[in-house]
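After the structure tokens below, expect a handful of questions from me.
Every protein chain except one is present and positioned as in the full complex.
Let's turn to chain A:
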Amino acid sequence: MIPAERPGAPVSHDLTTDEYARFCDFFYQKTGISFNEKKAYFVKRRLQERMGARAATSFRDYFSMLRFDLNGVELQQLVNLLTVNETYFLREDYQFDALVDGILPEIARDRRPGSTIRIWSMPCSTGEEPYSIAIHILEKWRQSDDYAIEISGSDIDSAVLAQARKGRYSERSLHRVSPQLRRKYFRPLGADFQICDELRESIDFFSINIVDRVAMSGMRAVDVAFCRNLLIYFDDTSRREAVELLYESMAPGGFICLGHSESMSRMSSLFLPRKIAGTIVHQKPLRP
């Protein structure tokens, strides 16, 4: 069993190259995220922090705790420390334009009014992406009242999901949001901004690891998935695996939007590239 947490200072145990490599291997197997030598300082610092908190006297002790920690609490702590969560409102919003100008109208064409359209922000980090999607749809899609639009946000990092559910953001996070939208969807809270309850209560946030096949099988029939700025942290093998599982989660004819520096090449040939409102998105064929 892992000893109780102590608010410890980082211990000064320095990891050997071999220990570092073993840790990276383990973390990669669990999350798909691969660290190279350049990241060694960043990773080692965080590992030392956790070793201090768990009062582990050596890397060996800590590593065996980590591997035999059946409920995954310690791994979750590490995931929360080691993931890059940078995000902000209206990031790469040309894709949200493509969503309301092309993707949603195309999906709606074959769907009866009143039926569900399912959108998934995966990964969503602290929630700015799914909230931006919601705002964009409410503001710019004229048919938004005709459909039941279900927006979910997921991430592997439990701490960012807690923040997303809370919906409290700093000025920095809102730098691309106009004063008019701020007034409409946020209320000031000290120096920060609180997202309005209507949005907060309509988005479902849940934790998921994109390379976990069983967990991913819980999400099906997704019409539009935003999978942006995650695959850049993966190597080719985990990218392939992630896209393979995402494919399964998509409804036939569903669309995936990737980040601007990400493409499907060498990940999957299963999706059809489509140019919609000037941006490339990836569509699951209606029939395999």
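Following the convention adopted for this analysis, a contact is a pair of C-beta atoms (placed from the backbone, for glycine too) under 8 Å apart; a residue touches a chain by one contact, two chains touch by 3 or more; residues count from 1.
Just so we're on the same page, contacts and distances are computed from a predicted model.
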Omitted chain (choose from "Amino acid ABC transporter permease", "HEAT repeat domain-containing protein", "Competence protein ComFC" or "Putative spermidine/putrescine transport system ATP-binding protein") - UniProt protein name: "HEAT repeat domain-containing protein"
Residue among A:Q95, A:S132, A:S152 or A:N209 touching the omitted chain: A:S152
From A:L15, A:L99, A:L174 or A:I203, residue that would touch the chain that is not displayed: A:I203
Touch criterion as defined above, residue of A:R45, A:R213, A:H260 or A:K275 at the omitted chain: A:R213
Of A:A40, A:A55 or A:L138, the one touching the omitted chain in the full complex: A:L138
Residues of chain A (touch criterion as defined above) contacting the omitted chain: 116, 118, 134, 137-138, 144-145, 147-152, 198-199, 201-204, 206, 213-215, 217-218, 236-237, 240-241, 244-245, 247-248, 266, 268-270, 288
